[in-house]
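Below is one structure. I have some questions about it.
The complex appears here without one of its protein chains, the remainder shown in place.
Entry: chain A
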Amino acid sequence: MLTLLLILLPIAAGVITLLAGERMAKQLALVGGLASLGVAVFTWLQFDPAAGSQFGFKYAWLASGGISFAAGIDGISMLLVLLTTFLTPLIILSAFKNEYKNPAAFYSLILFMEAALIGVFTATDAFLFYLFFEAALIPVYFLAAIWGGENRIKVTFKFFIYTIFGSLFMFVALVYLYYQTPGTHTSEIAAFYQLQLSPAAQGYVFWAFFIAFAIKMPLFPFHTWQPDTYTESPTAATMLLSGIMLKMGVYGLIRLLLPIVPLGMEQWGFLAMILSVIGIIYGSIIAIQQSDMKTLIAYSSFAHVGLMAAGVFSSSLNGLQGALIQMLAHGINVIGLFFIVDIIYSRTKTRYLDQLGGITQSTPHLSVYFMVLLLGSVALPLTNGFVGEFLLLSSVFQYKGWLGAVAGLTIILGSVYMLRLFQKSMFGPKSKWVEGFQDLTASERAVLLPLIVMVFWIGIYPSTFLKITEPAVSQLLQLVNN
(Lines give C-alpha, C1' and ligand atoms only; values in the text may rest on other atoms or scores of the structure.)
Protein backbone atom coordinates (compact mmCIF):
# COMPACT_ATOMS: atom_id res chain seq x y z
CA MET A 1 0.00 0.00 0.00
CA LEU A 2 2.96 2.30 0.53
CA THR A 3 3.47 2.28 -3.23
CA LEU A 4 -0.04 3.52 -3.81
CA LEU A 5 0.53 6.24 -1.25
CA LEU A 6 3.75 7.24 -3.00
CA ILE A 7 1.89 7.64 -6.29
CA LEU A 8 -1.19 9.35 -4.91
CA LEU A 9 0.45 11.74 -2.49
CA PRO A 10 2.04 13.99 -5.14
CA ILE A 11 -1.21 13.99 -7.12
CA ALA A 12 -3.15 15.07 -4.05
CA ALA A 13 -0.53 17.70 -3.23
CA GLY A 14 -0.68 18.91 -6.82
CA VAL A 15 -4.43 19.27 -6.77
CA ILE A 16 -4.32 21.13 -3.45
CA THR A 17 -1.61 23.42 -4.81
CA LEU A 18 -3.68 24.12 -7.88
CA LEU A 19 -6.80 24.93 -5.90
CA ALA A 20 -5.07 26.95 -3.19
CA GLY A 21 -4.22 29.72 -5.62
CA GLU A 22 -1.22 31.89 -6.20
CA ARG A 23 -0.12 33.01 -2.78
CA MET A 24 0.42 29.70 -1.06
CA ALA A 25 1.40 27.67 -4.14
CA LYS A 26 5.14 27.53 -3.53
CA GLN A 27 4.94 26.59 0.10
CA LEU A 28 2.23 23.98 -0.39
CA ALA A 29 4.13 22.39 -3.24
CA LEU A 30 7.28 22.21 -1.13
CA VAL A 31 5.37 20.63 1.74
CA GLY A 32 3.90 18.10 -0.69
CA GLY A 33 7.33 17.28 -2.09
CA LEU A 34 8.81 16.87 1.38
CA ALA A 35 5.91 14.68 2.49
CA SER A 36 6.58 12.37 -0.46
CA LEU A 37 10.24 12.30 0.47
CA GLY A 38 9.24 11.39 4.02
CA VAL A 39 7.10 8.51 2.81
CA ALA A 40 9.87 7.34 0.51
CA VAL A 41 12.43 7.35 3.30
CA PHE A 42 9.98 5.54 5.57
CA THR A 43 9.55 2.94 2.81
CA TRP A 44 13.30 2.64 2.51
CA LEU A 45 13.65 1.95 6.23
CA GLN A 46 11.12 -0.86 5.96
CA PHE A 47 12.59 -2.15 2.75
CA ASP A 48 14.20 -5.56 2.59
CA PRO A 49 16.47 -5.77 -0.48
CA ALA A 50 16.42 -9.54 -0.60
CA ALA A 51 12.64 -9.89 -0.55
CA GLY A 52 11.86 -8.91 -4.15
CA SER A 53 8.85 -6.75 -4.95
CA GLN A 54 7.25 -5.28 -1.84
CA PHE A 55 4.57 -2.89 -0.62
CA GLY A 56 2.62 -3.70 -3.76
CA PHE A 57 -1.00 -3.37 -4.70
CA LYS A 58 -3.06 -4.85 -7.47
CA TYR A 59 -6.52 -3.85 -8.63
CA ALA A 60 -8.38 -5.23 -11.60
CA TRP A 61 -8.36 -2.63 -14.31
CA LEU A 62 -9.61 -4.41 -17.38
CA ALA A 63 -10.60 -7.57 -15.62
CA SER A 64 -11.48 -9.68 -18.66
CA GLY A 65 -8.19 -8.80 -20.33
CA GLY A 66 -6.00 -9.66 -17.35
CA ILE A 67 -4.79 -6.08 -17.18
CA SER A 68 -4.40 -4.77 -13.69
CA PHE A 69 -3.49 -1.59 -11.94
CA ALA A 70 -0.51 -3.05 -10.15
CA ALA A 71 2.70 -1.67 -8.73
CA GLY A 72 5.34 -2.68 -6.23
CA ILE A 73 8.84 -1.78 -5.15
CA ASP A 74 11.91 -3.91 -5.63
CA GLY A 75 15.52 -2.80 -5.22
CA ILE A 76 15.78 -1.08 -8.59
CA SER A 77 12.49 0.76 -8.09
CA MET A 78 13.44 1.74 -4.55
CA LEU A 79 16.58 3.51 -5.67
CA LEU A 80 14.78 5.47 -8.36
CA VAL A 81 11.87 6.34 -6.10
CA LEU A 82 14.37 7.71 -3.61
CA LEU A 83 16.04 9.71 -6.36
CA THR A 84 12.73 11.13 -7.57
CA THR A 85 11.41 12.08 -4.16
CA PHE A 86 14.76 13.51 -3.10
CA LEU A 87 15.14 15.71 -6.16
CA THR A 88 11.57 16.95 -6.51
CA PRO A 89 11.51 19.12 -3.35
CA LEU A 90 14.88 20.53 -4.35
CA ILE A 91 13.57 21.36 -7.80
CA ILE A 92 10.58 23.08 -6.24
CA LEU A 93 12.80 24.98 -3.84
CA SER A 94 15.16 25.98 -6.63
CA ALA A 95 12.28 27.65 -8.45
CA PHE A 96 11.43 29.85 -5.46
CA LYS A 97 13.72 32.67 -6.46
CA ASN A 98 12.10 33.10 -9.86
CA GLU A 99 8.75 34.80 -10.22
CA TYR A 100 6.66 32.65 -12.54
CA LYS A 101 3.31 33.74 -13.87
CA ASN A 102 0.52 31.50 -12.65
CA PRO A 103 2.65 29.75 -9.99
CA ALA A 104 -0.15 27.43 -8.84
CA ALA A 105 -0.21 25.69 -12.21
CA PHE A 106 3.59 25.68 -12.39
CA TYR A 107 4.16 23.93 -9.08
CA SER A 108 1.26 21.54 -9.40
CA LEU A 109 2.59 20.38 -12.77
CA ILE A 110 5.91 19.55 -11.10
CA LEU A 111 4.06 17.45 -8.54
CA PHE A 112 1.97 15.69 -11.21
CA MET A 113 5.20 14.93 -12.97
CA GLU A 114 6.60 13.42 -9.78
CA ALA A 115 3.57 11.15 -9.45
CA ALA A 116 3.91 9.93 -13.03
CA LEU A 117 7.62 9.27 -12.58
CA ILE A 118 7.08 7.27 -9.41
CA GLY A 119 4.39 5.39 -11.31
CA VAL A 120 6.84 4.49 -14.07
CA PHE A 121 9.45 3.30 -11.60
CA THR A 122 7.07 1.13 -9.60
CA ALA A 123 4.57 -0.28 -12.12
CA THR A 124 4.55 -4.06 -12.32
CA ASP A 125 1.98 -4.18 -15.10
CA ALA A 126 3.28 -3.43 -18.57
CA PHE A 127 0.34 -1.29 -19.65
CA LEU A 128 0.40 0.67 -16.43
CA PHE A 129 4.08 1.25 -17.06
CA TYR A 130 3.25 2.52 -20.53
CA LEU A 131 0.47 4.72 -19.23
CA PHE A 132 2.76 6.47 -16.76
CA PHE A 133 5.57 6.58 -19.30
CA GLU A 134 3.37 8.66 -21.59
CA ALA A 135 1.58 10.55 -18.87
CA ALA A 136 4.89 11.87 -17.54
CA LEU A 137 5.33 13.67 -20.82
CA ILE A 138 2.27 15.88 -20.52
CA PRO A 139 3.17 17.93 -17.41
CA VAL A 140 6.73 18.51 -18.51
CA TYR A 141 5.56 19.49 -21.98
CA PHE A 142 3.29 22.14 -20.54
CA LEU A 143 5.98 23.30 -18.11
CA ALA A 144 8.44 23.77 -20.92
CA ALA A 145 6.02 25.22 -23.44
CA ILE A 146 4.35 27.76 -21.14
CA TRP A 147 7.26 28.99 -19.05
CA GLY A 148 10.13 28.38 -21.47
CA GLY A 149 12.33 30.67 -23.55
CA GLU A 150 11.81 32.32 -26.89
CA ASN A 151 11.70 29.30 -29.21
CA ARG A 152 9.84 27.20 -26.72
CA ILE A 153 6.81 26.35 -28.86
CA LYS A 154 8.74 24.91 -31.75
CA VAL A 155 11.31 23.14 -29.65
CA THR A 156 8.94 21.53 -27.18
CA PHE A 157 6.67 20.44 -30.00
CA LYS A 158 9.53 18.59 -31.58
CA PHE A 159 10.37 17.05 -28.23
CA PHE A 160 6.81 15.89 -27.68
CA ILE A 161 6.31 14.34 -31.10
CA TYR A 162 9.73 12.74 -31.05
CA THR A 163 9.25 11.02 -27.71
CA ILE A 164 5.67 9.94 -28.38
CA PHE A 165 6.83 8.51 -31.67
CA GLY A 166 9.26 6.29 -29.79
CA SER A 167 6.89 5.19 -27.08
CA LEU A 168 4.24 4.18 -29.59
CA PHE A 169 6.61 1.54 -30.89
CA MET A 170 6.99 0.26 -27.39
CA PHE A 171 3.21 0.17 -27.19
CA VAL A 172 2.98 -2.06 -30.25
CA ALA A 173 5.63 -4.32 -28.75
CA LEU A 174 3.73 -4.53 -25.48
CA VAL A 175 0.49 -5.40 -27.26
CA TYR A 176 2.38 -8.11 -29.14
CA LEU A 177 3.93 -9.51 -25.98
CA TYR A 178 0.58 -9.38 -24.24
CA TYR A 179 -0.85 -11.63 -26.94
CA GLN A 180 2.00 -14.09 -26.55
CA THR A 181 1.19 -14.76 -22.90
CA PRO A 182 -0.59 -18.07 -22.41
CA GLY A 183 -4.24 -18.56 -21.46
CA THR A 184 -6.50 -15.53 -21.24
CA HIS A 185 -3.45 -13.25 -21.47
CA THR A 186 -1.95 -11.07 -18.81
CA SER A 187 0.12 -7.94 -18.98
CA GLU A 188 2.20 -8.49 -15.86
CA ILE A 189 5.81 -7.67 -16.58
CA ALA A 190 6.85 -10.79 -14.69
CA ALA A 191 4.78 -12.89 -17.10
CA PHE A 192 6.56 -11.29 -20.04
CA TYR A 193 9.85 -12.51 -18.55
CA GLN A 194 8.67 -16.11 -18.91
CA LEU A 195 7.86 -15.84 -22.62
CA GLN A 196 9.82 -18.02 -25.01
CA LEU A 197 9.91 -15.94 -28.17
CA SER A 198 11.59 -16.89 -31.40
CA PRO A 199 14.86 -15.07 -32.12
CA ALA A 200 13.28 -13.16 -35.01
CA ALA A 201 10.42 -11.92 -32.85
CA GLN A 202 12.90 -10.94 -30.16
CA GLY A 203 14.77 -8.92 -32.74
CA TYR A 204 11.66 -6.89 -33.60
CA VAL A 205 10.71 -6.37 -29.98
CA PHE A 206 14.27 -5.38 -29.21
CA TRP A 207 14.14 -2.58 -31.75
CA ALA A 208 10.71 -1.41 -30.67
CA PHE A 209 11.93 -1.07 -27.10
CA PHE A 210 15.28 0.30 -28.12
CA ILE A 211 13.79 3.13 -30.16
CA ALA A 212 11.42 4.08 -27.35
CA PHE A 213 14.09 4.20 -24.68
CA ALA A 214 16.87 5.52 -26.88
CA ILE A 215 14.73 8.54 -27.74
CA LYS A 216 13.85 9.09 -24.12
CA MET A 217 17.39 9.01 -22.75
CA PRO A 218 18.50 10.07 -25.49
CA LEU A 219 21.10 7.95 -27.25
CA PHE A 220 22.92 8.79 -30.45
CA PRO A 221 21.43 9.33 -33.09
CA PHE A 222 18.06 10.03 -31.47
CA HIS A 223 19.24 12.98 -29.43
CA THR A 224 18.44 15.92 -31.65
CA TRP A 225 15.48 17.04 -29.56
CA GLN A 226 17.46 17.18 -26.36
CA PRO A 227 19.87 20.14 -26.35
CA ASP A 228 17.27 22.59 -27.65
CA THR A 229 14.63 21.39 -25.24
CA TYR A 230 16.99 21.58 -22.27
CA THR A 231 18.09 25.03 -23.28
CA GLU A 232 14.64 26.49 -23.95
CA SER A 233 12.85 24.99 -20.96
CA PRO A 234 12.58 26.81 -17.64
CA THR A 235 15.23 25.48 -15.29
CA ALA A 236 12.77 23.46 -13.22
CA ALA A 237 11.61 21.58 -16.31
CA THR A 238 15.19 21.08 -17.48
CA MET A 239 15.99 19.59 -14.08
CA LEU A 240 13.00 17.26 -14.27
CA LEU A 241 13.98 16.20 -17.77
CA SER A 242 17.65 15.65 -17.14
CA GLY A 243 17.60 14.67 -13.50
CA ILE A 244 14.75 12.20 -13.50
CA MET A 245 12.96 11.74 -16.79
CA LEU A 246 16.05 10.60 -18.64
CA LYS A 247 16.28 7.79 -16.09
CA MET A 248 12.96 6.47 -17.35
CA GLY A 249 14.78 5.39 -20.48
CA VAL A 250 17.61 3.63 -18.65
CA TYR A 251 15.10 2.08 -16.28
CA GLY A 252 13.09 0.80 -19.23
CA LEU A 253 16.19 -0.85 -20.67
CA ILE A 254 16.83 -2.61 -17.38
CA ARG A 255 13.25 -3.51 -16.59
CA LEU A 256 11.92 -4.48 -20.00
CA LEU A 257 14.48 -4.79 -22.74
CA LEU A 258 17.14 -6.83 -21.01
CA PRO A 259 15.03 -9.56 -19.39
CA ILE A 260 12.30 -9.87 -22.04
CA VAL A 261 14.45 -10.17 -25.15
CA PRO A 262 17.82 -11.67 -24.13
CA LEU A 263 18.18 -13.24 -27.58
CA GLY A 264 17.45 -9.90 -29.17
CA MET A 265 20.26 -8.52 -27.04
CA GLU A 266 22.56 -11.21 -28.35
CA GLN A 267 21.78 -10.29 -31.95
CA TRP A 268 21.72 -6.54 -31.70
CA GLY A 269 23.32 -5.67 -28.38
CA PHE A 270 26.67 -4.97 -30.00
CA LEU A 271 25.18 -2.41 -32.36
CA ALA A 272 23.37 -0.75 -29.46
CA MET A 273 26.62 -0.72 -27.53
CA ILE A 274 28.43 0.96 -30.42
CA LEU A 275 25.72 3.62 -30.66
CA SER A 276 26.03 4.27 -26.94
CA VAL A 277 29.78 4.65 -27.12
CA ILE A 278 29.52 6.93 -30.15
CA GLY A 279 27.13 9.04 -28.09
CA ILE A 280 29.66 9.33 -25.28
CA ILE A 281 32.41 10.64 -27.52
CA TYR A 282 30.17 12.70 -29.77
CA GLY A 283 28.39 14.37 -26.86
CA SER A 284 31.66 15.18 -25.15
CA ILE A 285 33.23 16.70 -28.23
CA ILE A 286 30.21 18.89 -28.89
CA ALA A 287 30.11 19.91 -25.24
CA ILE A 288 33.65 21.20 -25.56
CA GLN A 289 32.55 23.53 -28.36
CA GLN A 290 29.57 25.06 -26.58
CA SER A 291 29.47 28.58 -25.32
CA ASP A 292 25.98 28.50 -23.79
CA MET A 293 26.32 26.99 -20.32
CA LYS A 294 22.93 25.30 -20.38
CA THR A 295 23.57 23.67 -23.75
CA LEU A 296 27.00 22.56 -22.58
CA ILE A 297 25.53 20.75 -19.60
CA ALA A 298 22.82 19.28 -21.83
CA TYR A 299 25.48 17.70 -24.04
CA SER A 300 27.43 16.50 -21.03
CA SER A 301 24.27 14.81 -19.84
CA PHE A 302 23.92 13.21 -23.27
CA ALA A 303 27.46 11.86 -22.97
CA HIS A 304 26.87 10.50 -19.48
CA VAL A 305 23.69 8.70 -20.37
CA GLY A 306 25.52 7.03 -23.24
CA LEU A 307 27.85 5.46 -20.72
CA MET A 308 24.94 4.30 -18.57
CA ALA A 309 23.33 2.65 -21.57
CA ALA A 310 26.63 1.01 -22.51
CA GLY A 311 26.77 -0.45 -19.01
CA VAL A 312 23.28 -1.84 -19.34
CA PHE A 313 24.00 -3.34 -22.76
CA SER A 314 27.03 -5.12 -21.33
CA SER A 315 24.41 -7.02 -19.25
CA SER A 316 26.84 -7.69 -16.44
CA LEU A 317 26.44 -7.12 -12.73
CA ASN A 318 28.99 -4.32 -12.74
CA GLY A 319 27.36 -2.66 -15.70
CA LEU A 320 23.87 -2.67 -14.22
CA GLN A 321 24.99 -1.68 -10.74
CA GLY A 322 27.15 1.02 -12.25
CA ALA A 323 24.25 2.31 -14.35
CA LEU A 324 21.99 2.43 -11.31
CA ILE A 325 24.42 4.23 -9.05
CA GLN A 326 25.34 6.52 -11.92
CA MET A 327 21.67 7.38 -12.42
CA LEU A 328 21.60 8.53 -8.85
CA ALA A 329 24.86 10.43 -9.12
CA HIS A 330 24.03 11.99 -12.47
CA GLY A 331 20.64 13.12 -11.22
CA ILE A 332 22.24 14.90 -8.31
CA ASN A 333 25.10 16.47 -10.24
CA VAL A 334 23.15 17.62 -13.23
CA ILE A 335 20.45 19.23 -11.12
CA GLY A 336 23.09 21.04 -9.10
CA LEU A 337 24.84 22.25 -12.24
CA PHE A 338 21.64 23.44 -13.91
CA PHE A 339 20.74 25.25 -10.72
CA ILE A 340 24.08 27.02 -10.64
CA VAL A 341 23.66 28.05 -14.26
CA ASP A 342 20.26 29.41 -13.35
CA ILE A 343 21.76 31.36 -10.44
CA ILE A 344 24.38 32.88 -12.69
CA TYR A 345 21.83 33.63 -15.40
CA SER A 346 19.37 35.27 -13.04
CA ARG A 347 22.09 37.66 -11.84
CA THR A 348 23.94 38.41 -15.04
CA LYS A 349 21.19 37.79 -17.61
CA THR A 350 23.61 35.86 -19.73
CA ARG A 351 24.61 32.23 -20.07
CA TYR A 352 27.39 32.76 -22.58
CA LEU A 353 30.85 31.80 -21.44
CA ASP A 354 32.45 34.60 -23.47
CA GLN A 355 30.51 37.19 -21.55
CA LEU A 356 31.20 35.73 -18.12
CA GLY A 357 34.31 35.58 -16.01
CA GLY A 358 35.70 36.50 -12.64
CA ILE A 359 32.73 35.40 -10.59
CA THR A 360 34.96 33.73 -7.98
CA GLN A 361 36.24 37.08 -6.83
CA SER A 362 33.09 37.90 -4.90
CA THR A 363 31.55 34.48 -4.33
CA PRO A 364 33.34 32.05 -2.04
CA HIS A 365 30.26 29.91 -1.44
CA LEU A 366 29.14 29.60 -5.03
CA SER A 367 32.65 28.72 -6.14
CA VAL A 368 32.97 25.89 -3.67
CA TYR A 369 29.56 24.39 -4.39
CA PHE A 370 30.09 24.69 -8.12
CA MET A 371 33.52 23.06 -7.88
CA VAL A 372 32.28 20.11 -5.82
CA LEU A 373 29.40 19.38 -8.20
CA LEU A 374 31.70 19.73 -11.15
CA LEU A 375 34.23 17.33 -9.69
CA GLY A 376 31.43 14.90 -9.02
CA SER A 377 30.46 15.18 -12.64
CA VAL A 378 34.00 14.50 -13.91
CA ALA A 379 34.18 11.48 -11.60
CA LEU A 380 36.95 12.40 -9.23
CA PRO A 381 37.51 9.70 -6.62
CA LEU A 382 35.57 10.22 -3.40
CA THR A 383 32.78 11.96 -5.32
CA ASN A 384 29.61 10.28 -6.50
CA GLY A 385 30.51 10.20 -10.19
CA PHE A 386 33.57 8.05 -9.60
CA VAL A 387 31.80 4.94 -8.31
CA GLY A 388 29.40 4.74 -11.21
CA GLU A 389 31.88 5.54 -13.92
CA PHE A 390 34.39 3.07 -12.55
CA LEU A 391 31.85 0.25 -12.53
CA LEU A 392 30.49 1.21 -15.93
CA LEU A 393 33.86 1.48 -17.63
CA SER A 394 35.03 -1.79 -16.15
CA SER A 395 31.88 -3.50 -17.49
CA VAL A 396 32.37 -2.05 -20.96
CA PHE A 397 36.03 -3.07 -20.82
CA GLN A 398 35.07 -6.64 -19.98
CA TYR A 399 32.58 -6.64 -22.82
CA LYS A 400 35.15 -5.57 -25.43
CA GLY A 401 38.52 -4.22 -24.47
CA TRP A 402 38.85 -1.67 -27.24
CA LEU A 403 35.32 -0.36 -26.65
CA GLY A 404 36.25 0.16 -23.03
CA ALA A 405 39.28 2.12 -24.13
CA VAL A 406 37.22 4.35 -26.39
CA ALA A 407 34.53 4.85 -23.77
CA GLY A 408 37.26 5.64 -21.26
CA LEU A 409 38.00 8.82 -23.19
CA THR A 410 34.93 10.20 -21.47
CA ILE A 411 37.03 10.81 -18.36
CA ILE A 412 39.49 13.00 -20.22
CA LEU A 413 36.95 14.74 -22.42
CA GLY A 414 34.65 15.21 -19.46
CA SER A 415 37.30 17.05 -17.51
CA VAL A 416 38.08 19.18 -20.53
CA TYR A 417 34.58 20.54 -21.00
CA MET A 418 33.74 20.79 -17.34
CA LEU A 419 36.93 22.55 -16.35
CA ARG A 420 36.53 24.83 -19.35
CA LEU A 421 33.06 25.65 -18.11
CA PHE A 422 34.38 26.52 -14.69
CA GLN A 423 37.40 28.41 -15.87
CA LYS A 424 35.59 30.56 -18.41
CA SER A 425 32.74 31.46 -16.11
CA MET A 426 34.37 31.73 -12.71
CA PHE A 427 38.01 32.69 -13.22
CA GLY A 428 39.70 35.35 -15.22
CA PRO A 429 39.07 39.08 -15.29
CA LYS A 430 35.72 40.28 -14.18
CA SER A 431 33.48 40.98 -17.16
CA LYS A 432 31.00 43.86 -17.20
CA TRP A 433 28.12 41.38 -16.94
CA VAL A 434 29.16 40.14 -13.52
CA GLU A 435 29.47 43.52 -11.80
CA GLY A 436 27.90 43.44 -8.36
CA PHE A 437 27.46 39.66 -8.37
CA GLN A 438 25.96 38.52 -5.06
CA ASP A 439 26.96 35.29 -3.38
CA LEU A 440 24.42 32.56 -2.63
CA THR A 441 21.34 33.36 -0.60
CA ALA A 442 20.16 31.12 2.20
CA SER A 443 17.47 29.43 0.13
CA GLU A 444 19.91 28.74 -2.69
CA ARG A 445 22.26 27.16 -0.21
CA ALA A 446 19.38 25.09 1.11
CA VAL A 447 19.08 23.54 -2.36
CA LEU A 448 22.78 23.00 -2.91
CA LEU A 449 23.76 21.72 0.51
CA PRO A 450 21.75 18.46 0.37
CA LEU A 451 23.17 17.85 -3.10
CA ILE A 452 26.73 18.30 -1.84
CA VAL A 453 26.08 15.98 1.08
CA MET A 454 24.88 13.35 -1.37
CA VAL A 455 27.88 13.87 -3.64
CA PHE A 456 30.16 12.85 -0.78
CA TRP A 457 27.90 10.22 0.71
CA ILE A 458 27.70 8.28 -2.54
CA GLY A 459 31.36 8.96 -3.24
CA ILE A 460 32.67 7.76 0.09
CA TYR A 461 30.19 5.08 1.09
CA PRO A 462 28.34 3.92 -2.02
CA SER A 463 27.35 0.58 -0.56
CA THR A 464 24.39 2.20 1.21
CA PHE A 465 22.85 2.43 -2.22
CA LEU A 466 24.54 -0.44 -4.00
CA LYS A 467 23.18 -2.90 -1.52
CA ILE A 468 19.59 -1.75 -2.13
CA THR A 469 19.79 -2.82 -5.72
CA GLU A 470 22.19 -5.72 -5.68
CA PRO A 471 19.80 -8.64 -5.01
CA ALA A 472 17.30 -7.33 -7.55
CA VAL A 473 19.99 -6.88 -10.18
CA SER A 474 21.49 -10.33 -9.71
CA GLN A 475 18.03 -11.85 -9.89
CA LEU A 476 17.43 -10.01 -13.13
CA LEU A 477 20.71 -11.19 -14.59
CA GLN A 478 19.87 -14.76 -13.67
CA LEU A 479 16.74 -14.38 -15.75
CA VAL A 480 18.72 -12.97 -18.64
CA ASN A 481 21.33 -15.71 -18.60
CA ASN A 482 18.81 -18.54 -18.52
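Simple rule for what comes next: a contact is a pair of C-beta atoms (placed from the backbone, for glycine too) under 8 Å apart; a residue touches a chain by one contact, two chains touch by 3 or more; residues count from 1.
As a working rule, contacts and distances are computed from a predicted model.
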Listed names "Branched-chain amino acid transport system permease protein", "NADH-quinone oxidoreductase subunit N", "Carbohydrate ABC transporter membrane protein 1, CUT1 family" or "ABC transmembrane type-1 domain-containing protein", with the criterion being the UniProt name of the chain not displayed
"NADH-quinone oxidoreductase subunit N"
Candidate in contact with the missing chain, chosen from A:Phe121, A:Phe169, A:Phe213 or A:Phe465
A:Phe169
Given A:Phe142, A:Trp268 or A:Tyr345, the one touching the chain that is not displayed
A:Phe142
Missing-chain contact among A:Phe55, A:Tyr130, A:Phe370 or A:Tyr417 belongs to A:Tyr130
Could you tell me which of A:Leu62, A:Ala405 or A:Ile460 touches the chain that is not displayed?
A:Leu62
Residue ranges of chain A at the interface with the undisplayed chain
60-65, 127, 130-131, 134-135, 138, 142, 145-146, 152-153, 157, 160-161, 164-165, 168-169, 171-172, 175-176, 178-179
